[in-house]
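Let me begin by handing over the structure; questions about it come next.
Removed: one protein chain of the complex. Kept in place: all other protein chains.
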Amino acid sequence: MEQTEIIEPIQETMEEMYVNMGPQHPSTHGVLRLMLKLDGEVVTEITPYIGYLHRCHEKIGENRIYTQVIPYTDRLDYLASMYNNFGYVLTVERLMGLQVPERAEYMRVILAEMQRIASHLIWMGTFGLDLGNFTIFMYCFREREKILDLFESVSGQRLNYSFYRIGGMPLDLPDSFLTDCKAFLEWFKPRLPEYDAVMTDNIIFQKRVQGIGKLDQKTAIDYAISGPMLRGSGIKWDLRRNDPYSIYDRFEFEIPVGSTGDVWDRYMVRRLEMAESVKIVEQALRDLPPGEIMGKVPKKLKPLAGDIYSRVESPRGELGFYIASDGSEKPYRYKVRSPAFVNLSVLPVIGAGHLVADMVAILGSIDIVLGEVDR
Amino acid sequence: MEKSMERFYAAFAALGVPSIVPQLILMLVVASLVILFISVSVMFMIWWERKISAHIQVRYGPMRVGGWHGWAQSIADGIKLLIKEDVIPAGADKLVFALAPMVVFAAALAAYVIIPFGPNLIVRDLNIGVLFYISISSLTVVGIIMAGWSSNNKYSVLGALRSAAQAVSYEVPLVVSILGVIMTVGSLSMIQIVEAQQRIWFVIPQFVGFLIYLTAALAECNRLPFDIPEAESELVAGFHVEYSGMRFAIFFLAEYANMFTVAAIATTLFLGGWHGPLLPPWLWFLIKTYFIIFVMMWLRWTLARLRVDQLMNLGWKVLLPLAFLNMGITGLVLVLLG
Amino acid sequence: MTVIQVVFFLVAAFTTAAAFLVVLAKNIVHCAIALVFTFFGVAALYVLLDAEFLAAVQVLLYVGGITILLLFAIMLTSRISARGVKIMNEQVGVSAVVVFAIFALMAIASLKGFALVGSPPPASYATASLGRLLLTTYVLPFEAVSILLLAAMVGAIILARREREKD
Partner (left out) sequence: MTPEEIIQTIMSQFGEAVKASEVKGVEARMDVDRGKNYEILLALKGMGFDYLNCISSVDRIASGDLEAVYNLSSLNESAKAMVRVRVPREDPVIRSVVPIWSAANWHEREAFDLMGIRFEGHPDLRRILTSEDWVGHPLRKDYQDERLVPYEPA
């Protein structure tokens, strides 16, 4: 077994200073560690060090039967657990060729889009914290709390739902859900202009985020950036539209895109996406058919030998699962292509050359969740 | 007032004690009163800020300690900070580290000498009044630099550097913005400035100066949107990263005491000091001061933080020329009116 | 002994101690911080002499301006603050002679000459008369100094600009 060489201690010169940002730092959103090379206040070089939250997610997955992996996926992107469940069960279903009942599909979309709103709300709040705007954080959490209440009424959990099953859904929606969810949406829609008043329209905020952290389209594709970051760069690419899964092709929604790819564009894309998700949920609630929620699934899940890569558009971007099966009850190899991991890899490119304060804003605009980056 | 002082001295003279003793006693009493006032006022301000921020953010804030709306929360926090362990980092320069909070607090304390709470409620009406405040406030920066450097922490050094740059740049517009008022009154004495505002508060003729002063004062107190020296998301806590317990409490105390000072100076210079109908003068003074403090808190919980270069641009390219313009126009008007 | 005298001796001792620290401290940041206290002590002496305006300006310019810039410069060159500074060098003998000569001169002057100086003008007029003097009798040196400062400022800007162009 070869051993990697340990990096030599860094020599500081007169002009440059190395600052270790993280793993414990308020604005690294978890246990990310960034080695910053500073020239005064200007960041000349960023080296991310990740893995502080590595917990052998993939190795564990290989030692569990297919159903047992679902609860572990919750812990990947813990701000969008529903979506991780969604991506995983979809992959296994595709691997086995399982059909999912209509009602279950609608339930999946409703919950997933609500999750997207909740995840974007957290992002917006913490992004406010990064820029020193503390109030938006509380506003966003107020709304997210209501979404979590809804999720609790559905699944009994508030963060790690483990609610999707291979082949369908485990429980039907509670009776009150339809009215509660509609009431929430009606209540939520006027909240978006409220965020604009606090954040979007604020001139200080605009001056802080416009024109920094520019990510051009070529670099974005080269680094396989996905999700709101890619759309912020002006590429109209959304897997819900471009590689439709589940029943997303039945809904009408816009794909907001930015123009220059700066932090402001990424902010606006997420801000507008919340409204689009509301539209999708409204349509899904309207069309929600009655019927079965669990498809025909064998007692023992034994996919044929083979492998598959399948992807969904999680709130952070392309969440992919690669599963190689050897015909047994357990995945032979189970790999997660996490959007935050890939999106973070572009930080040294778009973050260098900015002031420390801008670097923090840029990092915030990437929207990382370390549970997913480190797996 | 004066009579009772004379009687006080006479009583000691009758006992054959040298006059130094009553003088010292008097000084100590006044100093203790000021410190007492600062402590109570700061505790109130902290509680108030928590309440204001909570209501801006649709929550309640402290509700438990002390019963009614958690009024004793600050006291509880203060006690907690006092009994915490005093940690000095291993690599720190111990002497400077220990000295820094004292310097900051001493500067904050000294400024209270010239605050006119009422017609006779002033520690000493210095004839250099405003200038005294301006000069003493620059001491705070020395304390901050000492704290930042002695902590032996890169974040705190960065915070100290930012703080020094900010203070040096914003002191200039601050001073120039005050000049309009001083030119109108023709005196630096706080009492005379207040008395000159019997008919009209200077906030009306000197509105631009007032706005510049308020902006620069926010920067002087390191409050959001100018809290760059302690920007949490960038420098963790800036210059006081390594401070805890009692020493941290002193920094905190000084910060809020400074906030009160700049608000009190704004009241004196622009809002007519203790003038006002019906209510007693000292109450008017406090009402106006706390109103300005409220505005500062309001801004803090509404706005985002500026970036370093934006801060410098605002200071040098916007506030300073505006302040000079204000000063020039004021001078012109004064000359034309004779 | 009056309070003023007590305060004077306390302040004088404080100032002298701080001044000694400026030259004797091994760490250059300590020197700079001691310098702050020295300036502050001098300002306090001005106050005792009823020259409050001068005291305020002393604090404002020397403490708030010059030493902060000094500290700023020291901190930006991070290596200096970490290293001990040599207090003595080969010129120590020469400077000792000079220092003692100046000290003797001042001692003689203060013992003999200061009695001749009249009592200070009333305090309340000090500031106004200072301003009047600056703009009447001493207007030429005043303006000369401003031109000097202006030239220094322009020079600084040119230097800073050139640095940037080099990058």
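Chains: A, B and C, in written order; residue numbering restarts at 1 for each.
One rule holds in what follows: a contact is a pair of C-beta atoms (placed from the backbone, for glycine too) under 8 Å apart; a residue touches a chain by one contact, two chains touch by 3 or more.
Keep in mind that this is a model prediction, so the values were computed, not measured.
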item	value
Contact list for the unshown chain, restricted to visible chains	A
Which of A:Ile65, A:Leu159, A:Ala197 or A:Ile221 contacts the chain that the document leaves out	A:Ile221
Selected residue (touches chain absent from view) among A:Lys59, A:Arg158, A:Lys189 or A:Lys300	A:Lys59
From A:Gly51, A:Pro193, A:Gly211 or A:Gly327, residue that would touch the chain that is not displayed	A:Gly51
Touch list for chain A against the chain that is not drawn	1-4, 6-7, 50-51, 54, 56, 58-59, 62, 219, 221-224, 235, 237, 242-243, 307, 309, 311, 318, 320, 322, 324, 332-333, 335, 337, 341-342, 345-346, 374-375
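By our rule, only the chains that are shown with their structure count from here on.
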item	value
Per-chain Cα centre nearest the global Cα centre, belonging to chain	B
Longest centre-to-centre distance from chain C, chain (CA-based)	A
Rounded Å distance, chain A centre to chain B centre (Cα mean)	45
Chain A and chain C, separation of their C-alpha mean positions in angstrom	60
Euclidean distance of C-alpha centroids - chain B vs chain C, Å	26
Per-residue multi-chain contacts in chain B, two or more chains	none
Touching two or more other chains - residue numbers and ranges from chain A	17
Touching residues (chain side chain A, partner chain B) in the complex	17, 19, 25-27, 41, 128-135, 137-139, 142, 198-199, 202, 204-205, 207-208, 355-358, 360
Parts of chain B lying in touch with chain C, wherever the complex brings them together	18-20, 23-24, 93, 95-96, 99, 126-128, 131-132, 134-139, 141-142, 145-146, 149, 157, 160-161, 164-165, 167-168, 171, 188
Of chain B, residues touching chain A in the complex	53, 56-59, 154-155, 158, 162, 224-225, 227-228, 231-236, 301-310
